[in-house]
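Here the complex is missing one protein chain, while the rest keep their positions.
In this document, chain identifiers A, B and C correspond to the written order of the chains, with residue numbering beginning at 1 in each.
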Amino acid sequence: MIDRDLAARLVVAAHRRVRDHREELSRLDSVAGDGDHGVNMATALAEAARRAEQGDHSTPADVMRAAGSAFHETVGGAAGALFGSFFGALAGQLSRSEEPDARQLVAGLEKGLARVARVGKSEPGHKTMIDALAPAVRAARESLDRGDDLEFVMATAARAARRGARATAAMRPSAGRARFAPDHSLGTEDPGANTVALVLESWAEQLSSEVRV
Amino acid sequence: MIDRDLAARLVVAAHRRVRDHREELSRLDSVAGDGDHGVNMATALAEAARRAEQGDHSTPADVMRAAGSAFHETVGGAAGALFGSFFGALAGQLSRSEEPDARQLVAGLEKGLARVARVGKSEPGHKTMIDALAPAVRAARESLDRGDDLEFVMATAARAARRGARATAAMRPSAGRARFAPDHSLGTEDPGANTVALVLESWAEQLSSEVRV
Amino acid sequence: MSIRTRRFLNDPARAVAEMLEGYVAAHASIISLQDGMVVRAAPKAEGKVGVVIGNGSGHEPAMIGWVGEGLFDVNVAGPIFSSPGPAAILRGIEAADRGGGVLLLVSSHAGDIINAELAIEEAEDEGMDGVEMVVLYDDVASASKDRITERRGGAGLFYVWKMVGAAAERGDSLEACAAIARKVRDRTRSLSAATGTVAHPVSGQPLGDPDDTTLSVGMGVHGEPGARLGEDVAADEIARLMIDRLADDADLPSGSQVGLLLNNAGSLTLMELSVLYRGARAALERRGIEAVRSWMGPYATTLDMAGFAFAICHMDGELLDLYDRPATGAGFTMVGRSPR
Partner (left out) sequence: MSIRTRRFLNDPARAVAEMLEGYVAAHASIISLQDGMVVRAAPKAEGKVGVVIGNGSGHEPAMIGWVGEGLFDVNVAGPIFSSPGPAAILRGIEAADRGGGVLLLVSSHAGDIINAELAIEEAEDEGMDGVEMVVLYDDVASASKDRITERRGGAGLFYVWKMVGAAAERGDSLEACAAIARKVRDRTRSLSAATGTVAHPVSGQPLGDPDDTTLSVGMGVHGEPGARLGEDVAADEIARLMIDRLADDADLPSGSQVGLLLNNAGSLTLMELSVLYRGARAALERRGIEAVRSWMGPYATTLDMAGFAFAICHMDGELLDLYDRPATGAGFTMVGRSPR
């Protein structure tokens, strides 16, 4: 079960993780982009975590919706809009049940992926966050269908996201700023895909630590 | 005797010498000034040499007057004006005789020094070209009064100019741009004083080579 | 060569907010701050089309300097190099609404487009009508001509800003303003060049390789890398190469009249700009193209990038009229109208 407080802890965990990798994310973005991805993501997630911790939300959907708004209100940029839309779509799905479980979460991830692809008009292989998010969502669905629990589903998703992010190094970009200098980013992973991996990894770890406690 | 052609050769020799030390003169000027002294002097002397070599002057005074104009017409800056005035005053003195000799030349150097001091409103010890020119002119006068010949007089003047230029390293500037940052130039010789030394050295060498031939 | 990381700021994270305060204070007769946005000190007359742009910061005077009579009504400045989010753009649209509809001009960059689209969706959800957006591009280096809509926005878009601003001020309808935006866009081309790079003021991250002093042509407005040219190319040659590429791409016949923009991306000296401008004029003349209007200076900067862009806008009577209409912006001035 994902309650309001767990949702808040997930947002806080995502913020910590991304903040700790801020420099690395900006550096990845500087190779063929404009060097701000780490700053953008850390700024938005700091605000998302602040709102999550204030705790005046009554449902996990509210927490995720507030996180989405934090992205849309604080940073902008391509990834700001897309992550904001991702959290917004996730929240929409979670709001369909009082106490969402792994099933709702996976459905929410699917909604999030679909929203990102629609808003960003991008597909797998374009060297974007989609290349981490799509395999992660697919892996989560398969894990869920195999009957795995929330913790295991998320761990599976996180591993797939990380593999997906790594695989972007070999891609030539066809979306985002990087596409204008496709050769420059060969050999370098996509920053947005890395953020996806970091967020899902932080969620997997948070869930596993909760189980252990 | 200094005839028209010798005067021209002196101007050409001065140009070659200064041109070969252009970078060093600019570097000296960059420590507390604006880094252009070598460029200024080489540019003006290139034009002076061009005019001298054209050879449509009938007297040595004409050659030196043309050199002064070259300074005034091509570069400006503090040193451009002062060297221009120096050559102008020298020319004025030389024009008093048909075939000027060491006596006229030394009187011309004295006139030049006086003009530079008047125009620049500067005195010995201010860390300027005066600190090479004044001792050089004094040494030339003493040498002449001892009965030395033109070649010897000029060699004496050149040595005194060089000693004067070296001594500027220990001075704090109170004229020119450098005076606004007096400590910065401590330990560095004054660029204009160096140009004076280079010019007189080139003249001494030119005269000695002429005698040898 | 290397780059400057020591900047004259207080807390870099507050730099954009403090910049807006300072800039507006210095130009209070033209602009003021409203809810974090730069708006005209004297709003446009009721019933006219409001013109809005949201963009990342770090490109000043773009676009904070182009808010005013005959230009933008509202500029929403985002973080450095990042488009503002949909919430802020929506506020900008609301602030610019004088009852005649609102035109959102968007320079084609993934973030700018996505955020603008989301903002317009939200505006529709709130029941606002008459909000249009036009996506603009001009940079010939960013995609081939057969995929022209995939090109990104560059310094040439100042022609669009100026002419749409003039049309809206004159009282043209939303539809007419949008049509002018598209027309100017389609007649404008730009190309940039730079040497070295800049550092992001907040992340401190240099964009690209800070030790690379090769001249690149076709950089993005955020310092995204371009193609390399040799080390020691003369200004005249660079100018000719770039102008030829622009004129070829625009299929400009001999006898065409163009506006010529030479944009300073940051730290170029006016000496270099003037020498490059001279080279560009010669290159245009060689093709029989006449530069009837010129702009030279910092329009869209990339912090203190040592670079520049050329843009040409193929003029006609309608565009010249719009170009020449008066306008007032803190960073905009109509001097040197005709280069003749």
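For this structure, a couple of remarks:
To be clear about the criterion, a contact is a pair of C-beta atoms (placed from the backbone, for glycine too) under 8 Å apart; a residue touches a chain by one contact, two chains touch by 3 or more.
The shown structure was predicted, so the numbers you read here are calculated from the model rather than taken from an experiment.
In the full assembly, the chain not pictured is in contact with B, C, by the touch criterion defined above. When you scan C:137, C:158, C:308 or C:323 for touch with the missing chain, the hit is C:308.
Of the candidate positions B:10, B:48, B:66 or B:82, contact with the unshown chain belongs to B:82. Within the entire complex, the positions of chain B that touch the omitted partner chain are 22-23, 26-27, 29-36, 38-40, 43, 69, 71-82, 84-85, 119-120, 175-178, 180-181, 184. Where chain C meets the missing chain, the touching residues are 1-11, 15-16, 18-23, 25-30, 57-58, 60-61, 65, 195-196, 201, 213, 215, 231, 234-236, 238, 262, 266-279, 281, 294, 296, 298, 301, 303-304, 306, 308, 328-333, 335-340.
As a working rule, only the chains that are shown with their structure count from here on.
With chains as nodes and touching pairs as edges, the resulting graph is of another kind, matching none of line, ring, star or complete. At the far end from chain B, in terms of centres built from Cα atoms, lies A. Remark: chain A and chain B have CA centroids separated by 75 Å (rounded to whole angstrom). Rounded to whole angstrom units, the spacing between the C-alpha centres of chain B and chain C is 54. Multi-chain contact residues of chain C (touching two or more other chains): none found. Chain contacts: chain B has no residue touching two or more partner chains.
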